[in-house]
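Taken from a larger complex, these chains appear in their original positions, while the remainder are omitted.
Every chain is named by a letter (A and B) in the order it is written, and numbering of its residues begins at 1.
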């Protein structure tokens, strides 16, 4: 099993979720994060002065998946979260040692 | 509050040092004219209470209180970072609480009892003599005490904008308490209490000088004495919640009718006209700021239009009872421009960290308003003429009033701050500043 962690632009969240459904993904977890990266130079206006904003709002998706669909999951995320503009984000893949469904105690593949 | 009293401005040069040196010495013999003038005003006032006027002033009083609590507190509170918002609210609330008590005990007396041309006396301490039937004009004197109190507490609260995010709460309270007695009360006495400053010629309807220039300069001085906030330039200092700032600005606008139209001390045509000019200048200034920012920065911001409105309110304050619609619209437009420059160009030029633009808006706006009152006063509205009706001298008189106030408040505020700095320190530690004043000083946070 793998834990796929994707940092994306916030407004792409719904599209990404919809792109994952056909792959049989039934659950995922989302957090609001702030990203620092190549995408820069946004400014807020503040009383006639401008303000450099270093950290941009991003959304982090964490989804645990079976090894057999990891590649398709990555592709689906990359395709749906892509705008072609700087700041689209990253996908990171981590090894997952085990998984448990709290409600039933089911383990690993059954828990996803 | 058009209590413009005849007095020789000649005494001025001597007055400031004399006052400082003699403390609360009541140089009574030096200025019999002022005392007489006060009596004259008292006599001129109709000796009966008017319930319509009283009803309006009861409301005007609570409107000005509302300008500070919660108005100004929210206006400022929304502009700081989230970790400091409660400290701003706390400061405003504590200023109102502590200074209200001081006003009742001694402030009112120093400002409005008979005294010297430079400061009132102590005869009305604890409001001695203010009883159920005392009148000021057509309203109860107790109401006049309260109305004036609301001005006396909002002025210090305005100063908070200068030193926000870095001053110790204890030092702030000490500073404000003395500032009320040593700066506000005397200036209030000069202008409205029978003091030497405002001869018949100088016009200030609702307190552009006493309140706004005064607070603006004190805020600037405290910003300079305390130094820049740590993180300026590197950290994101953008306002954390402009919703609060917008609520605050709106309550300032609404409440300002109590401030300006209330200063007519009656529910009559003067009050109504003051409301109309106040509203017109404010709307015009807000629009002007919005358009300028749109042109210069590409986007019209909420903070911009709110700042413009406050700039207009400030600038029309001394003028509202003297100018007509056209004058008000011009004053609004000019103040919108001038204060936009005040918070951007001017501040950048000198590099001080006037955190919430106390001077950029209240100082600059106050000066613009005071001078333009001398330009646009028309006889038909307030009985006084300005430059446009041929009375060029008025502009000079207005400038003099501005100058005297600025010099006095700058010097005394500076000395006060320096003394407190030596005695107990003015500024919080860097750790406290980073952690946020809310938690560090008050043990609370917004969750």
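The working rule: a contact is a pair of C-beta atoms (placed from the backbone, for glycine too) under 8 Å apart; a residue touches a chain by one contact, two chains touch by 3 or more.
What you are looking at is a predicted structure, and each value in this text was computed from that prediction instead of being measured.
*Asks:* Report the copy number of every chain type across the entire complex, expressed with the labels provided.
*Replies:* Each shown chain stands for its kind; the full complex totals A x3, B x3.
The rule is short, and it goes like this: only the chains that are shown with their structure count from here on.
*Asks:* Cα centroid separation between chain A and chain B, in whole Å?
*Replies:* 52
*Asks:* In the complex, go through chain A and note every residue touching chain B.
*Replies:* It is residues 44-55 of chain A that touch chain B.
*Asks:* Can you check the complex and tell me which residues of chain B touch chain A?
*Replies:* Those in contact with chain A are residues 236-239, 293, 296-297, 299, 301, 303-304, 307, 340, 343-344, 348, 357, 360.
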